[in-house]
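Shown below is the structure under consideration.
One protein chain omitted, others in place.
Chain lettering (A, B and C) follows the sequence in which the chains are written, and residue indices restart at 1 in each chain.
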Amino acid sequence: MTSSPGPTVTAPALEMRGITKRYPGVIANDRIDLTVRPGEIHALLGENGAGKSTLMNILYGLTRPDEGEILLDGEPITIKGPSDAIARGISMVHQHFMLVPVLNVADNILLGAETMANRVFLDRDEARRRIRELGQRFGFEIDPDETVGRLSVGWQQRVEILKALYREARILVLDEPTAVLTPQETKEIFAVLRRLAAEGHSIIFISHKLYEVLEIADRITVIRRGRVVGERLPAETNEEDLAELMVGREVQLVADRGESHPAGVLLSVESLDVGDDRGREVVHGISFEVRAGEIFGIAGVAGNGQDELVEAITGLRRPAAGRIRLGADDVTMADPRQAHEHGISFVPADRHRFGMVTSFALADNLVLTDYYAPPYARRGVRDDAAIAARAEEAIREFDIRTPSATVTAGTLSGGNQQKMVVAREFDRDLRLLVLDQPTRGLDVGSVEFIHRQTVRKRDAGTAVLLVSAELDEVLELSDRIGVMYRGRMVAILDGPTASREHVGLLMATGGQETSPGAPQGAAVPGSAPGGTRA
Amino acid sequence: MRSRSIALVGLAVVAIIASACSSAATPVPGLKIGLVTDVGTLNDKNFNQYSWEGAQAGATAIGAQAPQSAVSSVSADIAKNIQSFVDQKYDVIVTVGFAAGSDTIKAAKANKGIKFIGVDQSPCLDAAGVEDPTFGCKGDAAALLPNLVGIQWKEQQPGYLAGIVAASISKSGHIAAIGGTAAVPAVPNYMLGYANGAKSVKSTIKVELQYISAAPDKAAFADPAGGTAFAKQLLAKFTDVDVLFQVAGLTGNGVLQAACDAKIYGIGVDVDQFLSTPDTAKCTVVSAEKKLSKNVSDQIQKVKAGTFKAGTAKLDIGSNDVGLSPFHDSASLITPATQKLIDDAVAAMKAGTLKACDENAFGGCNIPK
Amino acid sequence: MLTGLFDIPVLGLVLQLLDFLLNVVTVNGPVILSLATPLALGAMCGVISERSGVVNIGIEGMMLASAFSAWLVASVAAQAFPAEPGFFFGVTPALLIGLAAALATGVAFSLVHAWLSISIRADQIISGTIINIVAFGVTAYLDLLLSRTSQPSGGKFLAFAPPQALLDLPVIGWLFRMVLAQGPITMAAIVIAVVFQVLLFRSRWGLRTRAVGEHPKAAETVGIDVIRLRYQNVLAGGLLAGLAGAWFTIDFGTTFQTGMTNGRGFIALAAMIFGRWHPIGAFGAALLFAASGALGTAIRTTPPPGQLGEILTSIPEQVFSALPYLVTIAVLAGVVGRSVAPAADGQPYEREATH
Partner (left out) sequence: MRIDLRVPLARARGLIALPAGAILLAFIVGAVVMLVSSPLVTGHFDPSLPLRTYAAIVEGSLLSVNALVDTVVAATPLILVGLAVGLGFKAGLFNIGGQGQFLMGAVASAAAGAALAHESPIVAITLSVVAGVVAGAAYGFIPGLLKAYTGAHEVVTTIMLNYVGIQVISYLITGPLRAQGASFARSPDVQNAELPAFLNVGTGHEAHIGILVILVVVPAISWLLYRSTTGFEIRTVGANPDAARYAGMQPRRLVILSLTVGGMLAGLAGAIEILGVSGYMPAAYATNVGFDAITVALLGRATPGGIFFSGLLLGALRAGAPLMQVKAGVPVQMIDLLQGIILFFLTADVIVRYVFRVKAARAKLDELQTVTRSYGSGTGKP
């Protein structure tokens, strides 16, 4: 309530005061204050995991805060669930759209806020009319009868915004709305948001993209590690300033990585195209090389094709075109087992989904990818003694804190689980080590340990491909850095000399110093207005 | 709390074991009679139920204690249930249904001191006295297994009489019979007799003989809804059929239901269905009966009296063990002329001058191809 | 003229077959509709439950238990309130009480299923299996004990008797006979299928149900109480299964028999799948399955003449009995179109967002 940026001092539409939310071992929100005025686009800026989503889930009633209060138009309110929030005019567009794919646009918008013809039946005609009307008013027309699952992502997002408008939301929260959009779509959405604000809606815009925030926001609140670290007006700041606030200047745990002594090229990726689960191409013609004895880091905002690239290299996903070679071997079409036998080790991003079996013993998890071969098995029979011996060795060597090798892996702490995966994937005869978000969600000690092991592997002559959404991690470890943006490798930089600001800017903009204008290889092809099918 | 619950459990276990041990030997006077049902239930308004009533009546008649029943819920239960009565030193064991035949023979062979009564069974033995796997039945069952009697009936005879009634009361000259399955001889026996009886009255009469299922499965004998549906379908095709004879156990009760719904005459089977299935009594003209209950009771009394005769008891109209039930409310339908046809046929069958069907060596009907 | 066409090789045979099928369906329309009733109601029990995301393989048990309680309660009530059959459907107080008992039983069993699969978040298939086992055990146990003291049943609803003039109308007379000359539960099933189809796609409840079965999280974010809606639907499904059960003992027949549903609950499940989780589709599938049985019967009782008759009678009758099951497998495997369950079907829902 202290700063008064606007021409006239208006009462805040929404105030969140001293919001605190603790999860076991983490404080997601630490006494956060947030004030949003009517007709304001208020950006909430922060890195992944800074606590933005938690704060918004609290506002929307999906999560209960441990402390703090929420004021709407100066009145303290309690929000017990989404229906409370909606009733009070708060709507949210989730990062993962909350749309039912098999229903059409009108039904998705109606859901939960049904316009009724009478006590029983929906009034779809009225709904269609209102949807069209809202679309016209805010600059996009959409066919209410189109099935949502057939819309492009950009249009799905419009449906989400329409949902909020249909509920006559006064406060609209958008969680990373541009993460999956093309530049064109982003522009279009921004136009919509501006019109919304002009009509008096308050918008909370969550993002970690600096240029976007500068372009769209009236005011910017920066959050780091669960705390508000600053509030800025776009006119008073620039990308460098915001980046500094967002990333922080704390002492980093820099691994003593020393100099690399790379040998010849080991992994070579040529013009690789990869599709996602829905068949859309999300990696476009990527080419790069990783040499034995170097760490090649891939920086990029999550969802820019890194996962698919990694899955293609490790055999979990078939590339649509291009070639992957490991030394002299062509491993383009290798399955996971063949990739493994070619000497590719893989620490997956989602260790619970891919990297381990939580209900299995630690020892079994330690041989999850090697279980079938000597010394752990001979002629299809497991050698429990060898497996146990392996477990003892790995526990000792990788400092896995566990009562014994027979406890189920699910009971270990996250750090120890990751050490287990690392032990399995690092400690074998390998040529290429693929690390996807290797330290996500881990405590400081484990992070340090894994970084040190990674450098050791490099120094032993292994090629390391590191993918991380943590820019710091990429910067600390990489000998060379490739930046991925919308499925393309937009730059390959020298690791030790790359600056955080430069890489961050590349991640956020794909190499254009200002906000993107022309399309840069659309992540979603052919997303022209009018609800084009994806 | 914990130790208390453990103590309680312990107590219960001790009580159960103690009770099991103590109850093992309680001497009871008189013959002990047990009955093992076919797969199904006791209250099937049919074989199981009337055999059970027969066992009870027999026990009462000889002053024995009330009999005990063991229902078989799956095929494998039959042998286990028989054995359980054997172990409990029962004196007479009644087993119901053809499916129990093999198990009954085995048990009878192993327990010569116990009398077995096999309802709807005919022990078929080879010369060595074991069940004949080729069904040649060369062995003399009465001599080889003197403690087993199988009861069978000439179902064609009451079927024949039912046919006379049907032809007489039919106005359209088109009647039908619905059987559970041809795979059980009793069913075609009834139905062929029925057809012959009807034709004896009116040679031009049209008789539909239909079977619900190929196998003696649930659809054939334990699916009243399926029976109703089958009959309705038949009646929809042959709209002039006005008498319907059911030979399909519980499924057949659904057939009678369909007859009632269509407001035509129904004829019951095995027992007096006017009494056993009151819901369809109003359209049940008569039933082709075998005196299940009486015959089982008779056999029990024979055991007591020492007149037990082993082998197969092929019961027929000669001893009045098969026949027609009373007409009850439908007596007015039966003209004196019809009654005379019935009486004459009964007399002729008793005299042996009338065969209800083309009989085979075992007293059943040869099924025409 | 038509019969002349039958002499054409192959095509003639096909024409004969069509003629025969048409004949079977026309003649047996009322029976087929009647037989389809428990299948359709059971299938709609499945639809309403699975559309909201709760798998229900306990339909068989729910139907069986309801059939039992309808019969038992009606027969007891008939002694307490003896009455002449009323004008409409031969209704008596006893029958209405029996019907109420059937519905209550259906709801009671579905409450167990709802509690286990929604609140306890147990495996829904295990829960359905429990329903089937317990329903069979309880009814068989009590049926056996009760039969020791035999009592007459409470009677049954009668078929409606539409004016003869209506039935004699050419062509549509057949339709009237099929639809109007039926007991109340069969008629109700038709009405329910239509109403339910309309509601599922045009009402607030229907929209919410479909959303919850597809994407419960999305429904929750727009303020819908997923748990409550699932409870409502599973219980409503219980009502339908109860009605299906009542059909056995107070509409189509009058007596209860151990295990008398005889697998029809599973055919209902098949009808639900074949009908692609649509009420009308399920009803159509139920009709088709009932017709398949009628066809099997017709081939045996009144085979068509000539070569077609020889071909048809040479098919083992068991093929027709197995047809509904085989068709369902084919549909599930995508051989005959594809039928995909609601996306969240079978998945327990946990309310609290964890991040």
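Things worth noting here:
Quick note on the criterion: contacts are C-beta pairs under 8 Å (C-beta built on N, C-alpha and C of every residue); 3 or more make two chains touch, one makes a residue touch a chain.
Since this is a predicted model, take the numbers as computed values, not measurements.
Considering the intact complex, the chain excluded from display touches A, B, C.
The residue touching the chain not shown here, chosen from A:Thr332, A:Thr369 or A:Asn416, is A:Thr369. Taking the complete complex into account, C:Leu144 is the one of C:Val76, C:Leu144 or C:Leu167 that touches the chain left out.
If you put the hidden chain back, the residue from B:Asn46, B:Ser122 or B:Ser330 that touches it is B:Ser122.
Touching the missing chain, out of A:Ile27, A:Leu316 or A:Ala389, is residue A:Leu316. Looking at chain C, the residues touching the absent chain are 53, 55, 57, 112, 115-116, 120, 122-127, 129-130, 132-134, 136-138, 140-142, 144-146, 148-149, 213, 258, 263, 266-267, 269-270, 273, 316, 318-319, 321-322, 325-326, 328-329, 332-335, 340-348.
Although one chain is hidden here, its contacts on chain A can still be listed: residues 315-316, 335-338, 340, 346, 348, 353-360, 364, 368-369, 371-372, 377, 380-382, 384. Residues touching the missing chain, restricted to chain B, are 1-2, 5, 9, 15-17, 19-21, 23-24, 34, 39, 68-77, 79-88, 98-99, 101-102, 107, 110-111, 122, 124, 131, 133-136, 181, 183-185, 213-218, 220, 362 (touch as defined at the top).
Please note the rule applied: only the chains that are shown with their structure count from here on.
Shown here, the protein chains touch in a chain-like sequence that does not close on itself. Chain pair with the most C-beta contact pairs: B-C. Between chain A and chain C the centroid-to-centroid distance comes to 48 Å (mean Cα coordinates, whole Å). Between the Cα centres of chain B and chain C there is a gap of 33 Å. Residue positions of chain C in touch with at least two other chains are not found. Residue ranges of chain B in contact with chain C, taken from their complex: 40-44, 49, 71, 73, 208, 210-211, 213-214, 218-219, 222-226, 228-230, 232-234, 236-237, 250, 253-254, 257, 261, 277-280.
Taken together, the chain C residues at the contact with chain A in this complex read 199, 202-204, 207-208, 210-211, 214-215, 217-224, 343, 352-353, 355. Remark: chain C residues 27-28, 30-31, 34-35, 38, 140, 143-144, 147-148, 150, 152-153, 155-156, 159, 248, 252-255, 257-260, 262, 264, 293-294, 297-298, 300-302, 316-318, 321 touch chain B in the complex.
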